[in-house]
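The full complex has more chains than appear here; those shown keep their coordinates.
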Amino acid sequence: MPTCRKVYDVTEFLPEHPGGQKIILQYAGRDATDAYESIHPPGTLEQALPPEKYLGELGETAKRALNRALENRKKTADEERIEKAQANKPSITRILNLHDLERVARQVMSYKALAYYSSAADDEITHAENTLAFRRFFFHPRVLRAVGRCDPTTTILGYRTSIPVFVSGAALAKLGHPLGEANITRGAHATGIIQMISHNASLSSQQIAVARGSPNQVLFYQLYKHKNDVVAEQRVREVEAQGYKAIFLTVDAVVAGNRERDNRALFEIEDMERTAADNSATQLEMDADAIAVAESGGTAGALLARDDLDLTWQTTIPWLRRITKLPIVLKGIQCVEDAVIAAETGLDGIVLSNHGGVALPPIEVLYKLRKQRPDVFSRLEVYIDGGIRRGTDVLKALCLGARAVGMGRPFLYAQSAYGEEGVARAVHILEREIITGMRLLGTATVADLVPEMYLQMTPFISPSGGRVK
Amino acid sequence: MPTCRKVYDVTEFLPEHPGGQKIILQYAGRDATDAYESIHPPGTLEQALPPEKYLGELGETAKRALNRALENRKKTADEERIEKAQANKPSITRILNLHDLERVARQVMSYKALAYYSSAADDEITHAENTLAFRRFFFHPRVLRAVGRCDPTTTILGYRTSIPVFVSGAALAKLGHPLGEANITRGAHATGIIQMISHNASLSSQQIAVARGSPNQVLFYQLYKHKNDVVAEQRVREVEAQGYKAIFLTVDAVVAGNRERDNRALFEIEDMERTAADNSATQLEMDADAIAVAESGGTAGALLARDDLDLTWQTTIPWLRRITKLPIVLKGIQCVEDAVIAAETGLDGIVLSNHGGVALPPIEVLYKLRKQRPDVFSRLEVYIDGGIRRGTDVLKALCLGARAVGMGRPFLYAQSAYGEEGVARAVHILEREIITGMRLLGTATVADLVPEMYLQMTPFISPSGGRVK
């Protein structure tokens, strides 16, 4: 229950709202706290509005009336479904792999959260391709090598990690669990891995920094550069001051993509509710919400509307290098040519990923990079992100030269299903799978993983091409 | 309701009817207006019969009796299904992609219309291959390029279009919506794209020309050359006079193909009706209709029976060049060799497509052409047609050198589902998808789309080959 509800004048802000005007007008004169908090990080409103627009707190009588109304509010069909699922959730000791975690999360998450977490670009082919691409690589395990002492630790940008995996910056963790990204921060601390924080997290970078298990816990920051350089610079300086250890500049999300499932989810919620059928005010608000968000490009669209669409090698990189001493990593490289430019530009790392679009799966780009330009791997660290679900996937990437892999959704699902404990479970599962895999490959250290000895790729084929939807 | 019902003597015409004699005899002495109008463009009868065969209008009493009978007629099962579907149709604001439009159209169209729109050659493999072929091409997006201002406009034969897409000439739009092709004409005007009109449209080229939003709206004409050169020449001169800006000569539909679904649909209607079970006269007519059409090769068969089967490079092209100054485009080129001949013959453009048959998917032919004869692209404009459903499909074709792509069925479905508004929705969806795609690729203009930078093909594989029906 919110303890403190505030009143603002947003009249002048209306045309600037990234999510469109309608959704705000719908709540005019009424309480918008819950709807607002679940998708905006703290401080969003404060940054967007000048101080004089804050008109004061809601009176005590109004607050009480509001809280009473909220308590009496009839639960939606989705809320009832979730309550039942939470009650029947399996014990965490039964979770044996990341697919299990996802399965549980899908049962206990709201439909809206699920839509955001699982949405992918057009026809959802890219995402499936990413996962399937890993299956086109086969190991050549070696035998009769001592693997009694097997060590999966490594470093990322010089910082130690218990396994060659980091948390990739996925947004809106609070949609899945009330504690949001802090679950991941604590789970990462408990298990010794590094978390990259999304600019679009549902907690502020400050809140997450505070949630750290110790002051030495390493966090990276994923920057979606604001179109206004001054605002962007302020952001970078803030996170540096908060103790973040690297900037991952997002270079592939220049536009909201085409996340239809995200939009469609809202329509489907409407229909579910309509059949559950009570034309209460709550219901009407939700309809309006659905339409508004759909027009502005879904939840993901709302997040990106203020991003800079004119990032360039010539202006953006020097600007960023000038304002920070932190290592800079480009997140979203999708071809060999850009990887080479990144190396020549003196960046510290690149994340091969294909967030949005129908680009080549990252593991394939990694393979091409290894074949065509092996020199790049000695000039910067290369990571990949997308579709990784198994310890063997991690090992395949490392065999091809990746320093580590990023994983986003699996941790969102893990915290949605079991909070902090779920995140730790995910890391332990991966650790077990990685050690087992290394031993079967005949390698006792991460450094021993090399493509000549361990990996064979099949000719490049698009397997999902065979299925008509 | 038809306002004016005429009486003709068709005795001598019987053996010449492309759809066979039986279907006409079935209606002897009875009213055939509705059945006739839904698949013949206006003027068909007037052209086919000498004036003296027109015996006059139906008497007023007879007309009234007829209309009464029509009103009292029991609705068929299919008509009832459609009525229900129309009532439950989702709001157009919920349509997020072309698949949604098709889904709605399939619900609100008659079974017969659907059969025509969705029929394809033997075993329907070709059509699936066309769509799947696009999935074998993957992008290599570039990052850190300014895409804030992104312009998807281009020209086709010198005429400007808002996106690199034109409406391909698909026939019989009235089967799907009472206003037929005029819906597309108005939607194209509203959104700034070019429409190519099929010779087999359910409205005459004149009616469509009149439906234009302004005299400057650009229309192209798809010619199925009549076997009689004089008739064919008259047709070309007419459309030139009506203001059409180019002739797309169909070179691949020399015969009706083997559209089994088209035929089979009629059998299935029979069976559906029979189980709905009333042995009324209406029913019997439908049976006869089914058999007659089946024997003459389905609806598509009926349309093509008078086409010239002896088109040649040596005779047809010079003839056409002689009688018109309009740009000439060949529609239906299916291999590199013919594309080269077209360029050497001085034609203005070619449409790579595989209407009927089990030929290589057009995107594959385009790829081969680009690899083997890149010079062709500078000598004429190359378009492709078939299987395109996404903005990313359009971009793939453009990366390989296509000037624009033709889309037929998607617009037929769009107008069947929502009339003119559906057509405009389809264009806006494509525009959004194309702009999003261009930004993700790192391109701000259509001219920037080049294969070296953006596209990688997988080895050629026939994915649907893996499934047994």
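To keep things simple, chains are lettered A and B as they appear, and every chain counts its residues starting from 1.
Quick note on the criterion: a residue touches a chain if its C-beta (ideal position, glycine included) is under 8 Å from a C-beta of that chain, and two chains touch if they have at least 3 such contacts.
Source: prediction; values computed, not measured.
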Legend entry - Copy count of the single sequence across the entire complex, 2 present: 4
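Please note the rule applied: only the chains that are shown with their structure count from here on.
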Legend entry - chain A on chain B, rotation in degrees - Cα superposition, rounded to nearest 5: 90
Inset, instruction - Would you kindly tell me how far, in whole Å, the mean C-alpha position of chain B lies from that of chain A? - result: 44
Legend entry - Touch list for chain B against partner chain A, complex: 93-94, 96-97, 99, 128, 131-132, 135-136, 138-148, 390-392, 432-433, 435-437, 439-441, 453, 456, 458-459, 461, 463-464, 466-467
Legend entry - Residues of chain A defined as touching chain B within the complex: 122-123, 125, 251-252, 254-258, 260, 263-264, 267, 291, 294, 309-313, 316-317, 330, 332-335, 337-338, 354, 356-360, 459-462, 464-469
